[in-house]
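Now for chain A:
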Amino acid sequence: MEFILAKYNYWIYIFLMMIGFYAMIAKKNLVKKIIGMNVFQTAVFLFYISISKVTGGTAPIVWEYARQYDNPLPHVLILTAIVVSVSTTAVALALISRIYESYGHIEEDKILSQQK
Partner candidate 1 sequence: MVESSVPFYTLLVSLIAIPFIGLSGKSPNLRESWTLIASVIKILMVLSMVPDVLEGKTIYTHLGSILPGLDIAFRVDALGMIFAVPASLLWLITSMYSIGYMRSLNEHDQTRYYIFFSVAISATLGIAFSANVFTLFLFYEILTLSTYPLVIHQQTQESLQAGRRYLTYLLGTSFAFLLTAVFLTYHTAGTLEFSRQGILTGKTSDLMVTLIFILFLAGTTKAGLVPLHSWLPAAMVAPTPVSALLHAVAVVKAGVFTIVRISLDIFGIDLLRDVGLGMGLVYFSSFTVIVASLVALRQDNLKRRLAYSTISQLAYVVLGVALLTPGGIYGSTLQIVVHAFGKITLFFCAGAIYVAAHKTKVSELNGIGKKMPLTMIAFTIGAFSMIGVPLTGGFISKWYLLMGAIEAHHIFAIGVLIISTILNAAYFLPIIHAAFLKDLPDREEPRIQEAPPWMIGPILVTAVGTILLFVAPSFFMKIAGLVVGSLNGGSS
Partner candidate 2 sequence: MAQHLPILPIILPLFAAVLIPLFGRIRVQYAWFFSVGATGFSFLCSSWLLSQVMTGRRVRYFLGNWEPPWGIEYVVDYLSGFVLVIISFMAFVVTVYSWKSVEKEIPKEKVGLFYAVFMLLVTGLLGIVITGDIFNLYVFLEISALSGYVLIAMGGKREALMASYNYLILGTIGATFILLGIGYLYMVTGSLNMADLATLLPPLYENKVVLTGFAFLVVGLCIKVALFPFHIWLPNAYTYAPSVVGTFMAATATKVSAYALVRIMFTVFSPGFDFKMVPVTEILFYLGMAAMLVGPVLAISQTDIRRMLAYSSVGQIGYIVLGISLGNQTGMVGGLVHLLNHALMKGGLFLVVGAIIYKTGITQISELKGMGKRMPLSMAAFTVSALSMIGVPLTVGFVSKWYLGVGALQAGKWIALPIILLSSLLTAVYFWRIIENVYFKGAQGQESGRQREEGPPGMVVPTLGVASLCLVFGVFAFIPVSIAELAAQMLLGKT
């Protein structure tokens, strides 16, 4: 039982990831899909960051009283990944905006029926 509780960070990330994944696939509204995408990606970010924590470590800034530092590398990786995520969201939202102009709504099933 402690084993499960101790790994709570992973449970959170899995939970969030599944929510996001479900939203991306199952929701019909295009914007909701993007929201799901963001939740999905954020879950992954949390995963990365959570693994960077070293027990007894402190923020990775040089400090005379520090015994251990947290691992800064995942933070850096996630910064990059966040940028990617934001860019993807931006492109997606721009697309949705154009789709709305062209189709008149942003519900996937209505768009599909218009395309037939």
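Rule of thumb we're sticking to: contacts are C-beta pairs under 8 Å (C-beta built on N, C-alpha and C of every residue); 3 or more make two chains touch, one makes a residue touch a chain; residues count from 1.
Per the selection procedure, all candidates are chains of the complex that A comes from, given by their letters.
This is a predicted model, so every value here is computed, not measured.
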For chain A, as assembled in this complex, the candidate in touch from 1 or 2: 2
Complex contact set, residues of chain A against candidate 2: 21, 24, 30, 33, 37, 40-41, 44, 47-48, 51, 73-74, 77, 80-81, 84, 87-88, 91-92, 95-96, 98-99, 102-103, 111, 115
